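For reference, the structure I am asking about is given below.
In this view, the complex is presented without one of its protein chains, the others remaining in place.
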Amino acid sequence: MGTRAVPDGSTRAAVLRAHEEPLTLEEIGLPERCEPGAVLVRIGCATLCATDVHLWRGAMSFPGMLPMVLGHEMTGTVEAVGVGATDALGRVLRVGDRIGWSESTCGTCYACTVLRRPVGCVDRGYGFRQRADQWPYATAGLAEFAYVGPRAEKVVIPDDVPDTWAACAGCAVKTVLHAFDRAGGVRPGASVVVQGAGALGIVAGAMARASGARTVITIGAPDARLDLAREFGADLTLGLALDPAERREAVQEATRGRGADLVLDLAGAPGVGAEAVDLAAFGGTFVIVGSTGPTPERLPLGTVMGKELTVVGSLNGDVGDYHRAVEFLRDFRDRFAWDRLFAAPVGLSGATDALTAMHRQEQVKAVVHPWLP
Amino acid sequence: MGTRAVPDGSTRAAVLRAHEEPLTLEEIGLPERCEPGAVLVRIGCATLCATDVHLWRGAMSFPGMLPMVLGHEMTGTVEAVGVGATDALGRVLRVGDRIGWSESTCGTCYACTVLRRPVGCVDRGYGFRQRADQWPYATAGLAEFAYVGPRAEKVVIPDDVPDTWAACAGCAVKTVLHAFDRAGGVRPGASVVVQGAGALGIVAGAMARASGARTVITIGAPDARLDLAREFGADLTLGLALDPAERREAVQEATRGRGADLVLDLAGAPGVGAEAVDLAAFGGTFVIVGSTGPTPERLPLGTVMGKELTVVGSLNGDVGDYHRAVEFLRDFRDRFAWDRLFAAPVGLSGATDALTAMHRQEQVKAVVHPWLP
Amino acid sequence: MGTRAVPDGSTRAAVLRAHEEPLTLEEIGLPERCEPGAVLVRIGCATLCATDVHLWRGAMSFPGMLPMVLGHEMTGTVEAVGVGATDALGRVLRVGDRIGWSESTCGTCYACTVLRRPVGCVDRGYGFRQRADQWPYATAGLAEFAYVGPRAEKVVIPDDVPDTWAACAGCAVKTVLHAFDRAGGVRPGASVVVQGAGALGIVAGAMARASGARTVITIGAPDARLDLAREFGADLTLGLALDPAERREAVQEATRGRGADLVLDLAGAPGVGAEAVDLAAFGGTFVIVGSTGPTPERLPLGTVMGKELTVVGSLNGDVGDYHRAVEFLRDFRDRFAWDRLFAAPVGLSGATDALTAMHRQEQVKAVVHPWLP
Partner (left out) sequence: MGTRAVPDGSTRAAVLRAHEEPLTLEEIGLPERCEPGAVLVRIGCATLCATDVHLWRGAMSFPGMLPMVLGHEMTGTVEAVGVGATDALGRVLRVGDRIGWSESTCGTCYACTVLRRPVGCVDRGYGFRQRADQWPYATAGLAEFAYVGPRAEKVVIPDDVPDTWAACAGCAVKTVLHAFDRAGGVRPGASVVVQGAGALGIVAGAMARASGARTVITIGAPDARLDLAREFGADLTLGLALDPAERREAVQEATRGRGADLVLDLAGAPGVGAEAVDLAAFGGTFVIVGSTGPTPERLPLGTVMGKELTVVGSLNGDVGDYHRAVEFLRDFRDRFAWDRLFAAPVGLSGATDALTAMHRQEQVKAVVHPWLP
């Protein structure tokens, strides 16, 4: 536990001041009172995500973003409450409630109102848009306290859900659920190929298994992650040392020569798209989640046509997906040992090492507990 | 009318013996009797399709294909009937019936039986697999008579549907209907971009209009075809002399800044895929019909993801689509002047010129009437 | 025009004090200032809906509802604006803007947040829940001015859309659009039966026609409405004097013996469900919009099973449907003479007669212009 429980206008945080440099432990600002709809929380834990690593390393960056606090998968216990603050399901928030939170949406753009698809909101508020030296300063996970603004989507966490699970439901798990929704679900008996063996890929394998897939095949690296993927339901794993033709042969064999009914790109590496199209069965579906960059990939459109594939893009999910992600982890707690996904927790001073370990693929989900020494 | 009405083991045909060379008018074999389920027809007319042009020029070719007879959009009047011959809807065929026909399917592969998607049949029989010097010789449209085998999908043509309409329903129009089905239809008020101003593109524009689209935009060339596209329902046409950024601006303006809800690739030219993704609205759909080659295209997967697009491949449709294509032409005969699609008919001796005119984009649908002199 | 343009804490309204009695013209309260997000409007017009008639007659009632002001399809011009007031699409509202508005939703219930289907909101705010003697008094259409609260869903009306169209888009037309969405749209070439020849039924016939239906058949009464239905796209109308077997025969004939691909209940009368199931084709869809009462209907479930029908319930639509309803009327203004739906406008003193005319089916859409004498 830390040495101070009540914030007084500032909070300790691990601040990103320069890409690829160690985070610095500093006191940064913290609003002293809550606007209507906002709450102030004491962070329970933060789990790190590949986006945090990209932001740290500068692989993902934009002008004027620093200094900032990383961490967009986290939970906190409410310390102070603004007027009328509720969670996304209308539950009135009170001091002591444990919540998670995620991107805000505007509620009044075409995507929000007419399409009813808030993931397409034109004014979606992400944690990484918040500078640490501008009000309200501390809104992210690598800090002792955080301010959760009126429009941030908040979700009360059920008592039986650990902090780590709830934290990663807020980005990784909801992204996977949203992807399966976009895919139209898994038909029982389907064969599923998951590209990527990080947290998203492993959870996707579990989700496919839980949905009645006959065959779940995970492609990725390193071996330790593939082992974990098998613990979480993959029947077969294929490493990156194999060449695409070898992987294709293995997938054909495992699918009785038909190819995969569903392929999910949760990796985003070059070549992933073309391999997905190659591995898919006639009439199959390919969901693009991981391929985020602006660079075009070479994709054989003639094969998309000839196999009558359905290729769908999928963003990271909305607060409804967040809610369902928490429920999914609860529902299948007896089936999958979710705790196996998480590294041993470290304090704020260990956050840089945690990012490094994530980058080296030594950990699937690093956990930062800001009150550890 | 021709000089001979009854076949006697041979038929006059325009035969493709060498790519890019004139077709030669020859007598080729014709079965003297019909197997069970087969019929022998006197050709009414054939309409030419881009595939015919590709086959003629050798842009599409395969070993040992020549000599062959072109023409896979056609109608014929039944001259002789095999035991138990019916059309695809079970109507018993009799001498004098007018029919169209298209690809056969095996009925017993995974796509036919389990997926119920016969366009994915592993043993689909196309006219261009038939050599003119091997039994049953004459199965294609550029001949006076043709043998229509037991498994070819036959459709009785209603009396009020002209030969030309029925012929092109068998490939071009059914392909368009199938593409709209794959797209999930057009939501009334949607904006639709059609890439391509050939027969497929023009019919697709009409189909979008007939389905309640607010805005139909056709991209293509030459100008005469764009003019025709406007006659068939396009609100706006954009030529290939514009650069993609100019076309994008025009589409944004015509769609109130949102982009197109539906984009259909009926062109297949390089760059079509990337432009489609660029023109699509958030949540939009892109149907790939025209991009048939094995060469990968550069496609911005990150945009497919970021806009949550749905990209679907679409083949040329099955006999159910054929049936519906004939009905579509009938249903909207008062709304669209279908006859405007067709060039003046020529005899078999004019077929090479017709292919040339198609290749030069001087005609949208060339018509060959084998009994014209 | 009326004699007073600026409200001063009250407004003239036609008040329902006792069911089946004439509305009384009274001054009722009007908030003098707008809460944040609210606006005060001068009513442009109100169009009456069957629900208004039911409420007036007491066919639909609930304890303590009176006195109330009827009218939930209306437009108004903004006279005063609360802080931060925008329409549902985020357009900042200013004095002089013309708007329509409809039911509010809570934004935080399971239907709003997780299902993203706000029509299922557990706390949907309807105009008829507002008593005329309780703050904020005047929120409905049969008044000179109205207060439009922060949560009411507002829509700015484009200049080229008349008041009458915009008003009825807020209930009747959006309900029809929502119903077609629930039906999964109309496949071009489909046959559609519309049960009911009121405003909903007539607009549904137009919508089916605009969506590419081959055959549109409207069942209803009286004859004048059936005539109007034909003006709005119905190919065939069937009166209630025919017995169900006669109507069935007519539908079978008009659909080539297959029955209707889509049947929409926009009538709600007893027997409508069983007839819909009877008229539907194998694999057809039946949308229930009009059958609102708690009394069970006799429905042949064995036929629903045997024909593999899809029966879907459909509520009145959300603000996205409202937006699209306005667009639909604009998009098809050259095709359908929408003004033919509306009776000659009357002032508030004519409202009771207008309700009576609606009840007697003498008018399809009564129009009340509160500033007429």
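Labels A, B and C are assigned to the chains in the order they are written; within every chain, residues are numbered from 1.
Just so we're on the same page, a contact is a pair of C-beta atoms (placed from the backbone, for glycine too) under 8 Å apart; a residue touches a chain by one contact, two chains touch by 3 or more.
Note that the structure is a prediction, hence the values are computed from the model and not measured.
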For the chain that was dropped from the view, give me its touching partners among the shown chains. A, B, C
Sole residue of A:17, A:129 or A:187 that reaches the chain not shown, by the stated touch rule: A:187
Hidden-chain contact residue, picked from the options C:72, C:307 or C:365: C:307
Contact footprint on chain C, counting only the chain that is left out: 110-111, 115, 117, 119-120, 182, 258, 265, 273-274, 282-283, 288-289, 291-315
If the hidden chain were put back, which residues of chain B would touch it? 86-90, 106-110, 113-118, 318-320, 323-324
Can you list, in ascending order, the chain A residues touching the missing chain? 177, 180-181, 184-189, 207, 210-212, 214, 324, 327-328, 331
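In the analysis below, only the chains that are shown with their structure count from here on.
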Dominant interface by pair count is A-B
Using CA atoms for the superposition, what rotation angle relates chain B to chain C, in steps of 5 degrees? 180
Per the C-alpha means, the centres of chain A and chain C lie apart by a whole-Å value of 42
Two or more other chains are touched by the chain B residues none
